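Below is one structure, written out as structure tokens; the observations come after it.
A single protein chain has been omitted from the complex, and every remaining protein chain is retained in its original position.
Chain lettering (A and B) follows the sequence in which the chains are written, and residue indices restart at 1 in each chain.
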Amino acid sequence: MLSDIIQNRYAVTAVILFGIGFTNLMLQQNLLRKVIGFNIMDSAIFMLLASLGYIDGGVAPIVGDRGFDPLYINPIPSGLVLTGIVVSVSITAFSLALIQRIYRRYGTIEMRELLDRAKKEDD
Amino acid sequence: MSKKIDETSGWLQRFAAWVDGDREPPDRTLLVMERRPHRDFRPTEEEFERREKDRLRKFFNWYPIAATVICVVMAAILLTTVMNMPGFGDEDNPINNEVSERYLEHGAEETGSENVVTAMIIGYRGFDTLGESCVLFLAVAAVMILLLRDEKNTTGRELHQLEREEAGAREHADLILQQVAKVLTPFIFLFAIYVLLNGETSPGGGFSGGTILGAGVILFSAAFGVQRTQRFMNRRTYSVVRTFGLMLYAVLYGIYIFIGANGLPNHLAGMILLIDLAVGLVVACTMYGFYALFSRGEI
Partner (left out) sequence: MIVLEYILLIGLIVCAIAAPLCKRLLAAVIVYMAFSLMMAVLWSLLQSPDLAITEAAVGAGVTSILFFLTLKKVHALKGTHDE
């Protein structure tokens, strides 16, 4: 059990982080904290992906004059994660912009008050 | 709000009405019930409100418990799955298959980029990155829709407050920030350009260089104010650069399709460099655009 955890330490950490982020996303009342939880989830997924491509004793995949002699890590997860990080910023920016608009409209970013006020306006 | 839209009005008007959300269904009998079912019991206002509040309270009582259970169960499932995954760092993992081998072996000669990550992002999977750049472009557009100031959504008070804040920032300029920025900004720009242009031979490339470039512009704008930033980056230049980056990428990929879509061959020297530059411009503009829209509501 413990040896399994140590063997797969990155994946286990990633799952724990994902759980923490997901819990935050569902349980926090403040919208900004929800966004932070969402970002933690993002990071967890990126970490799982990037750790899959790692090879013990490998070096970064920059094939210079060294030829194919040293062991290189897998470049595919790195490339995928690289694009993912930049997209996660845009998603964060978009949700933060939505939060600003919500604040401008309702004057609060607490979920419960927000629901109350929205309901009151509906009636 | 409900304008009468009938069949005879032009399609443009009808489309505009549809975008605004007040289109009426052409055949109303299909969608609207002819007669409401008769209701004997009508709750009074207080009764209704009390019941709603009760429902909301019940929801907020049960929601945390249900959410916690879901989270714990999901984490447990994921944890057991992860325990059975192949060992970390093993050379014979199924993910290290012939695809990555081929990229590593032939990437340098086929795309002319020694950094295989750049070769993969820009060369082999360039379409992915094109879609990516479009996503960034659209993200800025979406944030613009939400936060751009104009006459419609800005009250005089907000405008007044913004002006006062800017005047205050100009008077009480942060000395430490300005001095640090004066020293650091040239180096940040230098490093950004280095990373941007050396994506082929060293770690870096469009995405990394673009973000650093954007961060440098943000630092400059935060330290020296809007006026001095707008000397080189006003709204017009901004949109031109942003569109130019995306268009450059699209045109280069058009060429790529034309010559067979079989990886960018290295006889087109500098192709990777140009695409890196295009991606870098798009990313840098995205980052600065977010900052400008968030802080002032305009670019």
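Following the convention adopted for this analysis, a residue touches a chain if its C-beta (ideal position, glycine included) is under 8 Å from a C-beta of that chain, and two chains touch if they have at least 3 such contacts.
Please read these numbers as outputs of a predicted model, since none were measured by experiment.
Trainee: Can you tell me which of B:Met74, B:Ala215 or B:Leu274 touches the chain that was removed from the display?
Mentor: In the complete complex, the chain left out is touched by residue B:Ala215.
Trainee: Residues on chain A that touch the omitted chain in the whole complex?
Mentor: 9-10, 13, 16-17, 20-21, 24, 28, 30, 32-33, 35-37, 39-40, 43, 46-47, 50-51, 53-54, 58-60, 73, 78, 81-82, 85-86, 89, 92-93, 96, 99-100, 103, 109
Trainee: In the whole complex, what residues of chain B lie against the chain that is missing from view?
Mentor: Those residues of chain B that touch the unshown chain are 115, 117-118, 161, 195, 203-205, 207-208, 211-212, 214-215, 218, 287, 290-291, 294-295.
We take it that only the chains that are shown with their structure count from here on.
Trainee: In whole angstrom, what separates the CA-based centres of chain A and chain B?
Mentor: Inter-chain centre distance comes to 15 Å.
Trainee: Using the touch rule from the top, collect the residues of chain A that touch chain B in their complex.
Mentor: Chain A reaches chain B through residues 4-5, 7-12, 14-16, 18-19, 22-23, 26-27, 51-56, 60-64, 68, 71-72, 74-79, 82-83, 85-87, 89-91, 93-94, 96-98, 100-101, 112, 115-116, 119, 123.
Trainee: Tell me, which parts of chain B touch chain A in their complex?
Mentor: 49, 52, 56, 60, 64, 67-68, 70-72, 74-75, 78-79, 82-83, 85, 87-91, 93, 95-96, 99-100, 103-105, 107-108, 114-117, 119-121, 125, 128-129, 132, 135-136, 139-140, 142-143, 146-147, 201-203, 207-208, 211, 283, 286-287, 290, 293-294
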